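As you look at this complex, bear in mind that one protein chain is not there, while each of the others sits in place.
Our next item is chain A:
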Amino acid sequence: MGMVEVEAAVAARFDPRPIERRRIGQVLAVVLFFSTTFGLLVLLTLLVDVVQKGLPWLDWQFLTSYPSRNPEEAGIKSAIVGSFWMMLLTALFSVPVGIGAAIYLEEYAPRGWFLRLVQLNIANLAGIPSVIYGILGLGLFVRFFGLGRSLLAGALTMSLLVLPIIVISTQEALRAIPQGIRESAYALGATRWQVVSSHLLPIAAPGILTGVILSLSRAMGETAPLIMIGALTFIAFLPSSLLDPFTVLPIQIFNWTARPQEAFRGLAAAAILVLMVFLLLMNLSAILLRNYYERHRPH
């Protein structure tokens, strides 16, 4: 291209309309802002709808009764107790193993291709659909280990489901700790476990706790894996052992939503209200904890 052609090409693309160009920018900013708020408007609509339909059904009798064929008498007592046990057991299995795995990967494992493979595997596990974990639970815990459609089988399935979330968030918390803290502890002659238990874990605790709360709130809202292992049955009693059948709030919601009668939809909305209040409190505490952590980051 000769000089003249270049000048012509530049002149063709030169757009000397600063006012119009700024106006396009302003319109774009407004469009972007409203797109961002769209999701929040949907969430608001959802909440208003659920409150409208569910609030008339929400009373003490609803919270303290067993499910029933008669919507007037039905309640979520067994679902609340089941959800509580499910969370407790899931935390019991997944928190130590998840934190342990993260410590191993960050502080113990030799760097190399094997570590990269394990890391890639964990990233992929986090993306596997929850219904596939349900199939795993069905094949492994319900049938191979013969635990049946029990609380224990459900909690073990749920633990594997949330494990990658706990591992990843714990790894991030450990990675954020300055290397100097490890080095100074080693320089004083501390063993590897002494460094981890007395320095790294206390510093990383808020970050780990945030990840644990978020993963447990995920476990509390999951439905598909528990349907797969066969938790969808009519449960009018409280579990008295780990091998008893059970139900949880999301399953009760699914059961009532799937029925065509309007009254059961109201019950579903009321159960959603209870579930959402629990989840909101958990998420809120995680967010507050993280904000606190960001302001008081250890140096």
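We adopt the following convention: contacts are C-beta pairs under 8 Å (C-beta built on N, C-alpha and C of every residue); 3 or more make two chains touch, one makes a residue touch a chain; residues count from 1.
Rule of thumb we're sticking to: contacts and distances are computed from a predicted model.
**Student:** Just by its UniProt name, which of "SDR family NAD(P)-dependent oxidoreductase", "Phosphate transport system permease protein", "Thiol:disulfide interchange protein DsbD" or "cysteine desulfurase" is the chain not shown in this complex?
**Tutor:** Result for the unshown chain: "Phosphate transport system permease protein".
**Student:** Which residue from A:Leu58, A:Met86 or A:Ile103 sits in contact with the chain not drawn here?
**Tutor:** A:Ile103
**Student:** Considering the whole complex, which of A:Leu58, A:Leu147, A:Leu163 or A:Ile235 touches the chain not shown?
**Tutor:** In the complete complex, the chain left out is touched by residue A:Leu163.
**Student:** Where does chain A touch the missing chain, residue by residue?
**Tutor:** Interface with the chain not displayed, on the chain A side: 18, 21-22, 24-25, 28-29, 31-33, 35-36, 38-40, 42-43, 45-46, 49-50, 53, 96-101, 103-105, 108-109, 118, 120-125, 127-136, 138-140, 143, 160, 163-164, 167, 189, 191-193, 214, 217-218, 220-224, 227-228, 230, 232, 250, 253-254, 257-258, 265, 268-269, 272, 275-276, 279-280, 283, 287.
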